[in-house]
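Have a look at the structure that comes next, please.
Every protein chain except one is present and positioned as in the full complex.
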Amino acid sequence: MTDLNALSDEAFRAEVRRFVEAEYPPELRHPPHRLHWEQGRPWFDKLQARGWVAPGWPREHGGLGLDAGKQIILIEEYERHGVARLPDHGVIMLGPLLIRFGTQEQQERFLPRILAGEDIWCQGYSEPGAGSDLASLRTEAVPGTDQEGDHYVVNGQKIWTTLATDANWIFCLVRTDKGGKKQEGISFLLIDMRSPGVTVRPIINLARHDEFCEVFFDNVRVPRENLVGEPNKGWSMAKALLGFERIFLGSPRQSGYALARLKLLAERMGVFDEPDFQDRYTRLRMDLDDHKDLYETFVAVLRRGDTLGPDVSMLKLHQAELFQRITELMLEIAGENAGLLEPMGGNRDLHPAGQFIEARPTTIYGGSSEVQRGILAKNVLGLPG
Amino acid sequence: MTDLNALSDEAFRAEVRRFVEAEYPPELRHPPHRLHWEQGRPWFDKLQARGWVAPGWPREHGGLGLDAGKQIILIEEYERHGVARLPDHGVIMLGPLLIRFGTQEQQERFLPRILAGEDIWCQGYSEPGAGSDLASLRTEAVPGTDQEGDHYVVNGQKIWTTLATDANWIFCLVRTDKGGKKQEGISFLLIDMRSPGVTVRPIINLARHDEFCEVFFDNVRVPRENLVGEPNKGWSMAKALLGFERIFLGSPRQSGYALARLKLLAERMGVFDEPDFQDRYTRLRMDLDDHKDLYETFVAVLRRGDTLGPDVSMLKLHQAELFQRITELMLEIAGENAGLLEPMGGNRDLHPAGQFIEARPTTIYGGSSEVQRGILAKNVLGLPG
Amino acid sequence: MSAALDNAELAEAVRMLRDSAAGLASRGGDRRRVRALRFQPPGFDPAVLAAMAEQGWIGLLLPEQKGGAGLGMTALCALAEELGAALAPEPLVPAMLSGSLLAAAGADMPLERLVAGEALVLAAWQEAPSTLEAPGTPGAPRLFIPQAGGASAFLVPVRQAQGLELWLQPAEGAALQLEKTQDGGFFGTLRPEGGALLGSIGEDAVADALEQATLATAATLLGVMDQAFVLTLDYLRTRQQFGRPIGSFQALQHRAADLQIQIALSRASIAAAAALLDDGSTSRAARRAAVSRAKARASDAALLVTRQAIQLHGGIGYTDEADISLYLRRAMVLANQFGSAALHRRRFAAEAHDDMLGEDAA
Partner (left out) sequence: MSAALDNAELAEAVRMLRDSAAGLASRGGDRRRVRALRFQPPGFDPAVLAAMAEQGWIGLLLPEQKGGAGLGMTALCALAEELGAALAPEPLVPAMLSGSLLAAAGADMPLERLVAGEALVLAAWQEAPSTLEAPGTPGAPRLFIPQAGGASAFLVPVRQAQGLELWLQPAEGAALQLEKTQDGGFFGTLRPEGGALLGSIGEDAVADALEQATLATAATLLGVMDQAFVLTLDYLRTRQQFGRPIGSFQALQHRAADLQIQIALSRASIAAAAALLDDGSTSRAARRAAVSRAKARASDAALLVTRQAIQLHGGIGYTDEADISLYLRRAMVLANQFGSAALHRRRFAAEAHDDMLGEDAA
């Protein structure tokens, strides 16, 4: 395998672009929803054939071992081309965590199956009683021993589990100790979803898509060896895992794409040249370009090999609200089309109602805007408690 | 004296309009600042000659005894004509309080001197440590007795005292008991500003005007008979005094006048017909007209003889922010004139910087917008603590 | 019209209307019914529409000699607000619009059946999105007919040399296409063809009827946002996070206060416009300005409030099963009906008189 890190940034970017343009299934570009595993499978196969499933993993674990700068280029090119995110929690979240905190046995057992597409992982963090307040989670794992060995018995419920219907494994934060501070006493557990007592219920969202699920645990037996790291240290492990991927929640691409669709809609509605519209459209363009400049200052941090600080919250906040404002203007100019359930005339790029709805959760998920503002105020600006 | 309450609303309005048009000094219309006592004196003399100094006081105390509906018409006509507010805390605030809670001796001693313009009162509520948090005030009155009788010794400081330099008396909330809840242990005290130990320092504000003052009390002796009502009940008396005047903090007149000046400025700057400006100007006009409709629903409450609820906070909040938005647009279109200290070409109506600055305190004084939103959330919407 | 009623009588009529609305489609109670009707043609319950007709609502604005209740816009806005709060999917406002057009054209027979709830006639007047103009272009497709799948016939204005004519085209055999709407209803596109001439109709009558429908739609939006806000306040009071009800967080309290102000402004603006229309003595320009101001405010405020209602509900707000989402969807459908906020701002700018301004400025 050529050392991709040895390529210049320009050469690497060209390489990625050639790859996606040649190999990415055109019908899957810019999908309006997260793809289910089976829908994205053809693309996964291409990645696998090329050995590109896990760009960020070290090469000894079967990854590409790309540095942060190259990973950013890769994702930028994927975004530019409209490459869909696969159910990728195994690659993005679990893999790096096992590589850092897992035992050799855990690494050997789980990592190859992720690369092979044999295990599809989902993430069990949020709970009905703990949305933005993750530390107060209540799904409980009680240790026990029986003839088959040490294990935990898990009871409780997870929610907003992305694509749990597609997954055969789930990594969970579970409470193993109820004393002490809320952030303590939480452990990181790997649970086979085929275990007796696991139930998945898809949740239809506002976009009438079933991307999120509830996962119920009713006396689920989990072997002791599925615990990652030390017991009661799961919270700090999960936090340590928040890597440079956080920057992509603030990527300008989503808003850029929405702005292009806004323009298209405005032309279709015959209002593009109206001064009211032009004034607001110009403001949004300037917001987007300023956002892009701000984004690049964070990318520069990563390229230098530094880690992101809590101020990256700014990016996510501004991008989410900009995206929403763009789609709100779509709604305003769309006339009665703003109320349609399906795209206008079947053209996916002319669907103001759908895009408006698609923008809603960006200020809720991945740390709500309220939580992000609190982080900025306290951890960046140093305002008191 | 004719019974003004017996007139129809229309006849009364015409009567007021005739009066101000004939008698109000034209050079005092729409003054940019609060008038000092001596500046407003000619108008006070006209009011006094007509017996109109105290429209809301009962006739037996020398007032006009107007009902709420008539008082509103009176103030609407004053606002329309641009009649200045005189230093009127004696008429508006103290008089009604003495009439309701004062002894007969207090009423006989103080009320006639207010009507005669002999006593000019100011209000000593706010303190440096207690801006929006009035209940935490610390100016202290310690009871004592000497050869001249029972008295209090007052120490402390008041701030934002409007036109204290013009006043010879101040009514104060002072702490007489430090135990118990912060709202308790506060008394209502009348203090002669010529007493030894009283010092007044004018504060120059952002408009470079000296309308506000600090008042310092250094071992000031106040006779016991200057206490109004029961000791330690001053807070509830002062709150009970919050009468229908609160509605005028939400009057549309200030914003209406600002909008007229915005239009004038836009014409002068040659941007009035530009679509950007027209769009924003139209939004402000609609905001103002909607505000006027909302204001009228509160006026209707008063006309019915009912009292205002805490939801009147909405009016003050919206009016203050609307006024500010209008002056912000002035600044944006004014070019470099936005930075001038004096009016453009000496024309008082073309002074975007001055009007922008004039609008700043409306969201701070009289209950900051933050406090008003808290009142709305808790006392109107019933949100928890 | 309500000029015949004094204030106390009007207040009593409004109170009774609100009560009967609560009986048929209560503010809080029938979201299960709403869900059951969603996306199933015709998107509403014809039996409930018939019951509304029995209550006299389709004829609410019509004079008594035309079988109507002789009430005015203040009464209609109260009713529309209640039905908006209840998310009632029945096309009452479109039916009333048809009633006004039929009355103006002197078409007594179809009017009688419409008012009695025996036939749903829907006006097919619109040829472009977000408009209040009915050009009556012969043969041009008529767009965005609300709940068109339930109509027995369509009213088609057609321009002839001598003015506008009103035609009645039966639904049976009509070239009608249906599209699902976010709130579970159906917009129809009709290619007008054939039918029977009912009579001619004045431009002013059409404009007035559309004015009334616009304001009634604003009032519907008021009900939608108001009830969404009620549900949201309940949620803020009960949902716990970080160990306390989320409604105790200051940032959310302040946001709630801002939403309350927008609702109050909408209510005041709508009530003032209704009173102005009922007054009858004001100029057409003043009426248009008032209606446009009310609709622009209601459209913007309803989208703001329902959007924030989703946000304040957090993750659960983004699920289709959360009732709060029904209010957002209804607001999305109604916000631009009978003119978007932008259209109404332009209309206001063209029509309004600067009555607050000018006289005092130098």
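Here the chain labels run A, B and C in written order, and each chain numbers its own residues starting at 1.
The definition used in the following text is that contacts are C-beta pairs under 8 Å (C-beta built on N, C-alpha and C of every residue); 3 or more make two chains touch, one makes a residue touch a chain.
Since we're looking at a predicted model, the values are computed, not measured.
Peer 1: Which visible chains touch the chain that is not shown?
Peer 2: Looking at the entire complex, the absent chain's contacts are A, B, C.
Peer 1: Given that one chain is not shown, which residue among B:136, B:199, B:307 or B:347 touches it?
Peer 2: B:136
Peer 1: Which of B:12, B:160, B:295 or B:323 touches the chain that is not shown?
Peer 2: Residue touching the absent chain, from the options given: B:160.
Peer 1: Of A:72, A:206, A:259 or A:357, which residue touches the hidden chain?
Peer 2: Touches the omitted chain: A:259.
Peer 1: From the listed residues A:59, A:80 or A:109, report the one that touches the chain absent from this view.
Peer 2: Result: among the candidates, A:80 touches the missing chain.
Peer 1: Given the full complex, what residues of subunit B touch the hidden partner chain?
Peer 2: Here the touching residues of subunit B are 126, 129-133, 136, 159-160, 203-206, 208, 212, 269, 276, 328, 331-342, 353, 356, 360-361, 363-365, 368-370, 373.
Peer 1: By the contact criterion defined above, which parts of subunit A meet the unshown chain? Give residue numbers in ascending order.
Peer 2: Touching the missing chain: residues 30, 80-82, 252, 256-257, 259-261, 263-264, 278-279, 282-283, 285-294, 296-297, 311, 314, 317-318, 347-349, 370, 372-374, 376-378, 380-385.
Peer 1: For review purposes, identify every residue of subunit C that touches the missing chain, sorted by number.
Peer 2: 249-251, 253-254
As a working rule, only the chains that are shown with their structure count from here on.
Peer 1: Hey, which chain ends up farthest from subunit A, C-alpha centres compared?
Peer 2: Between subunit A and the rest, the longest centre separation is with B.
Peer 1: Using mean Cα positions, find the chain sitting nearest the overall protein centre.
Peer 2: When every chain is reduced to its C-alpha mean, the one closest to the whole-protein mean is C.
Peer 1: Centroid from C-alpha atoms only, then distance subunit A to subunit B, rounded to Å. What do you get?
Peer 2: Inter-chain centre distance comes to 54 Å.
Peer 1: So, what's the distance in Å between the C-alpha centres of subunit C and subunit A?
Peer 2: Comparing mean C-alpha positions, subunit C is 40 Å from subunit A.
Peer 1: Averaging over Cα atoms per chain, report the distance between subunit B and subunit C in Å.
Peer 2: 42
Peer 1: Could you tell me which residues belong to subunit A and also touch two or more other chains?
Peer 2: In subunit A, the residues touching two or more other chains are 276.
Peer 1: Give the residues of subunit C touching no fewer than two other chains, as numbers and ranges.
Peer 2: 252
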